[in-house]
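Every protein chain but one is kept in place in this view of the complex.
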Amino acid sequence: MSSTVTTYDLITLGETMWRLSPPGHERLEAARSLDIQVGGAESNVAIALARLGKTVAWWSRLPDSPLGRHIANTLRTYQVDVSGVRWSEGRLGTYYVEFGSAPRSTQVIYDRADSTASQMQPDDFPWSQLRQARWLHLTGITPALSVSCLQTTRRALLEARRAELVVSFDLNYRARLWSMEQARPVFDELASHASLVITAARDARHLLGYDESPTILARTLHERWNGATVVLTTGDEGAFAYDGSNFYDVPAFPVHIVDRIGAGDAFDAGLICALLDGKSLAEALRQGTALAALKMTVPGDIALVSRDELDRLLQNKTTGVLR
Amino acid sequence: MSSTVTTYDLITLGETMWRLSPPGHERLEAARSLDIQVGGAESNVAIALARLGKTVAWWSRLPDSPLGRHIANTLRTYQVDVSGVRWSEGRLGTYYVEFGSAPRSTQVIYDRADSTASQMQPDDFPWSQLRQARWLHLTGITPALSVSCLQTTRRALLEARRAELVVSFDLNYRARLWSMEQARPVFDELASHASLVITAARDARHLLGYDESPTILARTLHERWNGATVVLTTGDEGAFAYDGSNFYDVPAFPVHIVDRIGAGDAFDAGLICALLDGKSLAEALRQGTALAALKMTVPGDIALVSRDELDRLLQNKTTGVLR
Amino acid sequence: MSSTVTTYDLITLGETMWRLSPPGHERLEAARSLDIQVGGAESNVAIALARLGKTVAWWSRLPDSPLGRHIANTLRTYQVDVSGVRWSEGRLGTYYVEFGSAPRSTQVIYDRADSTASQMQPDDFPWSQLRQARWLHLTGITPALSVSCLQTTRRALLEARRAELVVSFDLNYRARLWSMEQARPVFDELASHASLVITAARDARHLLGYDESPTILARTLHERWNGATVVLTTGDEGAFAYDGSNFYDVPAFPVHIVDRIGAGDAFDAGLICALLDGKSLAEALRQGTALAALKMTVPGDIALVSRDELDRLLQNKTTGVLR
Amino acid sequence: MSSTVTTYDLITLGETMWRLSPPGHERLEAARSLDIQVGGAESNVAIALARLGKTVAWWSRLPDSPLGRHIANTLRTYQVDVSGVRWSEGRLGTYYVEFGSAPRSTQVIYDRADSTASQMQPDDFPWSQLRQARWLHLTGITPALSVSCLQTTRRALLEARRAELVVSFDLNYRARLWSMEQARPVFDELASHASLVITAARDARHLLGYDESPTILARTLHERWNGATVVLTTGDEGAFAYDGSNFYDVPAFPVHIVDRIGAGDAFDAGLICALLDGKSLAEALRQGTALAALKMTVPGDIALVSRDELDRLLQNKTTGVLR
Amino acid sequence: MSSTVTTYDLITLGETMWRLSPPGHERLEAARSLDIQVGGAESNVAIALARLGKTVAWWSRLPDSPLGRHIANTLRTYQVDVSGVRWSEGRLGTYYVEFGSAPRSTQVIYDRADSTASQMQPDDFPWSQLRQARWLHLTGITPALSVSCLQTTRRALLEARRAELVVSFDLNYRARLWSMEQARPVFDELASHASLVITAARDARHLLGYDESPTILARTLHERWNGATVVLTTGDEGAFAYDGSNFYDVPAFPVHIVDRIGAGDAFDAGLICALLDGKSLAEALRQGTALAALKMTVPGDIALVSRDELDRLLQNKTTGVLR
Partner (left out) sequence: MSSTVTTYDLITLGETMWRLSPPGHERLEAARSLDIQVGGAESNVAIALARLGKTVAWWSRLPDSPLGRHIANTLRTYQVDVSGVRWSEGRLGTYYVEFGSAPRSTQVIYDRADSTASQMQPDDFPWSQLRQARWLHLTGITPALSVSCLQTTRRALLEARRAELVVSFDLNYRARLWSMEQARPVFDELASHASLVITAARDARHLLGYDESPTILARTLHERWNGATVVLTTGDEGAFAYDGSNFYDVPAFPVHIVDRIGAGDAFDAGLICALLDGKSLAEALRQGTALAALKMTVPGDIALVSRDELDRLLQNKTTGVLR
């Protein structure tokens, strides 16, 4: 009963899961309850961008169950368009997080095999809507989920090229999903079609197989990936970038960490938002690190941060208590 | 960056608040924490209708603060269009609920005076959108909030008449907001412009000033209010109605009550949804009582119920455990 | 470093899962946290028997992860021997429960496909230990999980026959795992090798395809299943039985229900415990209904009940407050 | 630095403990957390009376520790004078409650041996303050705690006689503290010095050793105890009384029970309050049953009820929701 | 029924509110529950002093509702005399706190307009009791609440002068209540009647309009305010003071912060308590910083600290674990 023509700043696609974690520093082995958070690399980016004022759509497959609806509810809460979601039978991918404390590591246990999202197909989505969009964001998680997910990612790149969209690609290498040997050719293929590629510096080293300075890593990848701007994130989300002309090196903001998970996605969102707004790469990198810092102060994968808070941090205006 | 033309099944306007209540049967006087629920007679109707598949917009004024955004987030979660909301400085109306247990009453303490919503003005809303809508739903709470709220309600009725919408009006008499002496002329004025008027039978008796059978009450109000279909709800949301031709008497569904608050709004939504779908008044009343029953099994003011669950109850298919 | 020869009263095998449910009557679609309980038809029986003083082993496959260890921890807590468990890579089966309130149904959503347990193989277990046992208990859930699980069930029956064990079999028909058309031949095959078969009366009707009195159902199944004693459970765990000679009809104990899930397993445990102790079938049925009643007063799938509490109920000695 | 002369409506003395119970219907054996409530028969009476507007003092020994201060804090919260409390080294008596659900009993496990309160001595308290008081309330728990507690109770009775106070005595027989054989002579001694004696009818039967009608029980005890008015409470705190002239029989109010513990103490408070206000015994009994009913709707031992709520119930004015 | 003549060490008056905050670092915009704490600058001082053994009264207006009673209960719990409180119709002021983590600020959102406390009147309080008191403590929050609150503050100063009390005044500048332009003349008027004035150094700079060393700020304010002793608090509650003769500079104690809110009020209480005890200004400043440090280790606005803990810190005796 509603006829809508929306223009999107950005469209993204991928899997979103329930993140289940025991409270505080409790161990999974002795847990009695689990807190639910919603997390997915692409939807984290989508929500963060929507909160900064962008019009964003997220496409995926979700199970037609209370769990699937929980995911869609959460994305709608934060103004992400989920009208392109395919609903089908199946299970919701989940992952368990047990929060550590140095020297005990935080542990992530995936239970995402055969999820509904992993069954997404190239024909699932309204590709023509890309023509009303400016930007497509993809990650290296989706192609790791299944063959049909890889095919869907390829289709997305093809359609984006036809629609002349800017394409960003975050490698998001997950060692528990595939080995670097399996991932490398896929990363190379996909990164070569993107104009902006983001990856953790440690994964860049792993991919290239040698330990070099960010300068050399970035230049090498820039050339390897067909001239893409390459952004390398480092510990606690400082960043380094090379756009073919200049090198940029942006330090991380100091943070008292509440929840580190999702910081990389927040970085992507801060960076892309600035570029969508026509800012320089240097400014965009700084905005990325700022949003990542703020995300780390919030429980959950999502950067529940406002534009105003981001601006205040970029202007170094934060204080202890506002009253 | 988005251009949208939406056709609405229903538009409603009113105040939505935070409902704050201590857990279980704890007393406010000794409370240490409060659970947050979102509640407002009109937004409760809006959400319930949206969950049943209708396209619904809710208009209001909200404070431009985390609390106001919390309200908008919640409505978006359940697919209610909040693009017509006015954002301004101010406070969010709240109300405290202390759950009793017979013979101890449940207590509601309003803290809604001077809320942002109570400052809504006749010019706040995009009245022209009513022309893309089929139905306008109002309640007797809004005109009790302030003079400008009463004026806004009048404006809404005027615009609805121009746009030839169906108008429903639920008296929702609140003794803590105004006396029946104050409310009576306003109810009479507004109900006379509605084609469907809903009220608790006990408030109908209070308004008319005498204790009569539902048959006489309904006929009297039908005549008093310009021929409106009159629906009287009775204990635990059974219902009685008179449409000028026939009397209908629908019993309540038996319920093991979890949270009674919001049942009346769920009744309205079930009833209106059926009428929007072209069902008979008898069917609509039964659907209203069914949705009210299901609402009472869910914590919070909102009828977090699916179309499927409603249909199963209407077909008497519910069972103890589905597995 | 330990050499042990244990004699078991009973050995059972099956899948045990995490049961995840939002607190109180909250809806999964809006949940923020999940309570963890441990549940599996066979391990529920095992724990209840161990609490009544029996020596019990439970065999299964568990994932070698904190989640799998959580399951083994829980069984050890209540003195069930888990030394026969196979540990392997894989996921833990889970299921979600959303507690309803009349007329809203309690909903169970299984997420158990491809669990580690479903990959159990006929050679997984130390079958020779059956020779130190008196009783084998199986359910109709295991053969529904996978082909290898069906084969394992068959192997168990074969080994039990060799070791001359008493075999009990609870159909535990789960419509969300398979249709009655799929289940019927398997039930017939397995039940024919058991000396005690337990099923809900409504599933007996479904299996036989007609609605008859318990007397006729029980006699028919007794003949169909090679002379097994047939026990039919009815609403809220009253029971009916036929042992080839006599019919028994035992009413359920009145219960103020806290959590109904697991009552059938508690019934099995109470029944089997009495038979292990040499009591009559009539006494055993009454003990089964008593344990089922007590289980329903405890949150979670497990009958956290003591022998003393069971005896007091059987002697009608319970009171409101013991102090 | 403060000089105060207070006139007390009532003074009472006894032990107050932490009541520790797992949430909901969880079992102690599997508990992870305990809710803290404050409870003691005499302080429950004191608080309920203070809430109804009486000036009340409670005397006891408390450990000079955070736990002891927690008790005093709680009594002060509800306006009970604790200036007569003796502070000394020692432990706080505690008791564990596991809430049952029929047919599972609620269990109380005392851990009060050698508590600081059990070490109270006859010289601990400012007896001269009794001269500024109107009423002394004692229970049969205190003399069961220790020899010095028995001596202190005797001293209290002696001082009350000197000061010409009204004395009420609630037997509060606790089978886990002493046998009826041990308690009987003490009850007889103490009850003979009181003008009002309250006891559960079942304990009266136990004391007398035969099962008779309330009429005969009350008359027998009235004579045995030197002409005291005898009040017998029955299931769910209905009451029966004999004052030497008339018999009174007051039914319990219907209640949807939240927490039954402390209902008897609330009954005492409602009864005594009415007598302090000069009402008739019949009115007092009804007020006792009303306050007991309201107490049972509130979690914890304490009757967190207001005078207004009590009056509304006595006038049959309660409703489902007040708004 | 009670006649009391109390001598107070200190009397204070002001508004006390419910402080509502989501658990941990959750955001208000996504909150599901709120923890309740009780906070008000003056009552925080009162409670801290009462815990250190002083006899203290707090005057205010409170709503005659469970919320108002909650406030009075809390003050009584910690031995503050609330007999001077006026009870009337109205709302309880509340404020919301969202705890940040660097670089995200902690946010305070006031919802205190038109609170019952803001309607306090000059004739509300038993001024004659000031004659039994030694000290009056006021803050700059009360005069910001309303005209009648300003008048009440003036009246308090007048009455204190008549009764020859020591008067302390903490500016407590709140930018969300009024601008410094509005506040400056009021601060000047009130501070000129106090013998001890306390303010954050940053507010002193704001008031004076220039950035100077503490020495110059303090001397300037000493002269401007009629010779008052001026205390300036600095980051994390270190302190600087000038009494017309000497300058004092006291560092803050190192703290692992749990909850910073209320530290300034604890400083005031520690300082005033020492002065009441006849200690030197230097000792008093050190005690103020010590109590502020301990307060920051406790959740909530109130310095739930004992005299013993304070003394141990002043003697540098604290250890990690006491057992």
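Per-chain residue numbering starts at 1, and chain names A, B, C, D and E are given in the order in which the chains are listed.
Here is the rule we use: a residue touches a chain if its C-beta (ideal position, glycine included) is under 8 Å from a C-beta of that chain, and two chains touch if they have at least 3 such contacts.
Values in this document were obtained by computation on a predicted structure and should not be read as measured data.
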Which residue, A:E26, A:E212 or A:D249, contacts the hidden chain when the whole complex is considered?
-> A:E26
By the document's definition of touch, the residue of D:D35, D:D123, D:E223 or D:D311 touching the omitted chain is D:D35
Sole residue of D:L20, D:I141, D:L171 or D:A303 that reaches the chain not shown, by the stated touch rule | D:L20
Residues on chain E that touch the omitted chain in the whole complex?
-> 253-258, 293-294, 297-299, 304-305, 309, 312-313, 318-323
Where the missing chain touches chain D, by residue | 20, 27-36, 65-67, 69-70, 73, 91-92, 94, 96, 98, 107, 109, 111, 113-114
Touching the hidden chain in the full complex, which residues of chain A are there? Just list them.
-> 24-27, 29-30, 100-108, 110, 174-176, 260-261
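One rule holds in what follows: only the chains that are shown with their structure count from here on.
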Could you give the separation in Å between the centres of chain D and chain E, each centre being the mean of its C-alpha atoms?
-> 40
Approximately how many whole Å separate the CA-defined centres of chain A and chain D?
-> 63
Residue numbers in chain C touching 2 or more other chains?
-> 27, 29-30, 32, 107
For this assembly, give the contact graph shape among line, ring, star, complete and other.
-> other
